[in-house]
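Just one protein chain is left out here, and the rest sit where they should.
Note that the chains take the letters A and B in the order they are written out, and that residue 1 is the start of every chain.
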Amino acid sequence: MSTSFGQLLSANHAAALGATLAARANRTGRGFVSGVYPITPSTECMELLCNQEIEKGRVVRVESEHSAMGVCIGGAASGARTFTTSSSNGIAFMAENMVAAALLRLPVVMVAANRTLGPPWNIWADHGDTLMLRDAGWIQLYCADNQEVLDSVLCAYRLAEDRRILLPALVCQEAFVLSHTMARTLVPTQEQVDRFLPPLDLPGRLGGTARIVGGLTAPHATEVHRAQHHEAMGRFFGVYREVQDRFEEVFGRRPADPVVPYRADDADVLVVSMGTIGSTVERAVDAAREKGIRLGGLRVRTFRPFPAELLAAAFRGRGRIAVVDRNVSLGFGGVLWGEARGLADPGAVVQGYMIGIGGGDVRPEHVLAIAEDLSSREAAGPPVLLEAGA
Amino acid sequence: MSEPLLRPGNGNCGGCGMSSAFQFLGRAREERPIQVVIPASCAAVAVGQFPYSAMGAPTILTTFGSAAAVATGMSHAGRLNGEGTRVVCWAGDGGTYDIGMASLSGAAERNEDILYVCYDNEIYGNTGGQRSSATPHGAATSNTLRGKVEQKKDILGIMAAHRIPYAASVSLAHPEDAIRKMRRALDLQGFRFLHVLAPCPTGWKSEPALGIELVRLAVRSGLFPVVEVVDGRRTTINVEPDFSEEALELYLSLQRRFQKSEIGAADLRPDIERHWRDLRARSGRIVPADREG
Partner (left out) sequence: MGEAESSRGSLPAGIPLPLEVRVHGRGGQGGVTCAKLIATVYAEQGLHVQTFGDYGSERTGAPVRAFARVDTVPIRNHNKVYRPHHLVVLDAALLGDDVLEGAEPGAVVLLNTARGLEPFADKHGHFRFAAVDATAIARRHGIGTSAVVIINTTLAGAYARAMGLSWEAVERAFAVQGLERDLPAAREAWETVQVREADPGDGTPVRSAPFPASVIGIAEHVHDIPTPLRTGAWRTQMPLYRSHAAPCNGGCPAGNDVVGFVQALHKGGVQAAAQVLFRTQPLPSVCGRVCPAPCMSACNRDAYDGAVNIRGLERWIGDHVLATPERPAPAAQRRRIAVVGSGPAGLGAAFALATAGHEVTLVEGENCLGGVLRTGIPAYRLPEEILDRDISRILALGVSARTGTFLDASGVADLAASHEAVIVAAGLPRLTGLDAPGVGLPGVLQGIRFLDDVKRGAAPRLSGAVVVVGGGNTAIDCARTALRLGAASVSIAYRRGRKEMPAIAPEIDEAVAEGVKLLLHRQPVRASGQGRVESLDLAEVELGEPDASGRRRPVVTGRTSTIPCDALLLALGQSADLSIVPSFPNVFTAGDMATGDGTVTHALGSGRRVAARVLARLAGEPEPVEERVPPQALVTAAHVRFSHFSVALPEVERHRAGPGGALGFDEVSLGLDGPSEASRCFSCGACTSCDTCLLYCPEGVIHRIGHGYRVDEAYCKGCGMCVAECPRRAMEMVMEASAR
């Protein structure tokens, strides 16, 4: 059903097709190994992947998320391109091995369909599952539409496998809001992807040399390794610009920046968010602007590494900043708010809002209400948890 | 002769049964290329501090419960690239019987092309000696001070029930049988499981020099059956015990871990007998096989 307007795809399927194209692109390298395990709402992604013919590729239907990442670790350590997908408690169960993949500097790519952690069980959208792994050493990219999911998967491989980085990358898309929502998505040809994505050549892959990967490490060596890991994160933004250029060259469209502004330059009130709330903000901004309210949006696409400089630059001169989180760090507030609030100009009012928790449906009117609330404030208060209901 | 699999200068205790098992596997492998997967365990610590290696083979250390899963990924990557490398998991009883059971069972069910070796020292040695589900009834550990109440799992039965191509128990006191099994397991395709009783002088509170003798006594007394199971169906008893009271009592008395519970041969005998009745039935051989020397 491919047309010049692309295919009508869910984000889950867009992610699976991106992974498939990347997998096939490594047929001249050491191939593709994936471990997958079902969990709503990421299941369709792994189902589609399991039904693809992948030359020099194996998708292993394992017995748990923990093992799914284990298979990816083994495959990646042996120099194969790897992929998995999960959600919510699946990610929580996988977490131990996600940390391991990062600390071993293995370029695993994973797609998360962000879902509320339970129990009580709730299958709907919430960023809390992946943000729980904020400090796990992964690159984290948050998407606002299906095309961005597919493109981010391809970019994630370029970034993760770049020798200057060598880190796993997590592409995040919200449960149902994206995962099960069909939208026109341009699916590149294999030839294009082959040009964009060179075969993985992992310098430290486990081959025939007697050597311990992941051996016991003393405090001093760990200090150095953490510093190196941190520095690799720091090199991300430079490498990402190159990846954007190359992507545009090959596919004819440019992936979004790490921080995506929307009519932000002259905004009196700036709404900062991640994922699909960021695109909903765009509709609210347009509506506000029609009423003469100078509202602007900033969508944080790259959460790890954290684009502190880019955000600080975007905050410069802005007096009122609402940071909207689809998550709660219980006992603190929104995770993004916690990280962004110190980057504004002195005297600026930075207020934290949490909305859309547990899949609550965030609409433009919620954003406008937030803008109104912030406009009425003299100073920032404690973060506010709003109920979106629905 | 090829390089030792576990090099001198490793961090294991003197007299460690796992070290002996490594030496055996090192001999068995000859020139076969292997890669080793070690989950959290004494082995993981013994093989050297970064960036050094006391392993004579490429080795990856994994999270505690992940050896079989990581090995799965490695095995597929190797096969996709037409490599004959044998992927060997080297896990303790904790990483096998307990936290690694799910991934082990999964990999066995999928018949992944992996050799999984469980060196069973019947204790969480690396954390200082706590009970595992491999700890035998009556053995005191740091969290079962009066001796463990429960029975040890029948890991070989569990693995054989997966109908994997090969599952065998390995006695370090029977080197010919042990090395033959290791070679067979290295050369077979699909999931292979070896269970090695690995004396732990530190955890068993026994003389380091007596480790092999303890295994010999465990075999003689019938406590540790030395068998192999092909395709989960054909069971062969490789070493015929003498089931002697003397061997069993000696086995218990040479380890201080059995002192607190005051467990004796008579307490263990019924379970040994029951287990052997099952084994005999499964082996289809009621008459004992020839006793190996």
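Structure notes:
Going forward, a contact is a pair of C-beta atoms (placed from the backbone, for glycine too) under 8 Å apart; a residue touches a chain by one contact, two chains touch by 3 or more.
Every value quoted in this text rests on a predicted model; they were computed, and no experiment measured them.
Considering the whole complex, the residue from B:158, B:188 or B:210 that touches the absent chain is B:210. Contact between subunit A and the unshown chain involves residues 103-105, 163, 166, 203-204, 209-211, 213, 216, 220-221, 224-225, 228-229. Listed by residue number, the positions of subunit B touching the unshown chain are 4, 6-17, 19-20, 23, 26, 42, 45-46, 48-54, 172-173, 175, 201-202, 206-213, 216, 292-293.
Note that in this section only the chains that are shown with their structure count from here on.
Put simply, the C-alpha centre of subunit A and that of subunit B have 43 angstrom between them. The touching residues of subunit B, counted against subunit A in their complex, run 3, 33, 35, 37, 44-45, 47-53, 55-63, 65-66, 68-81, 85, 102-103, 105-106, 109-110.
Partner subunit B is touched in their complex by these residues of subunit A: 30-33, 35, 56-58, 60-64, 66-80, 82, 96-97, 100, 206-218, 221.
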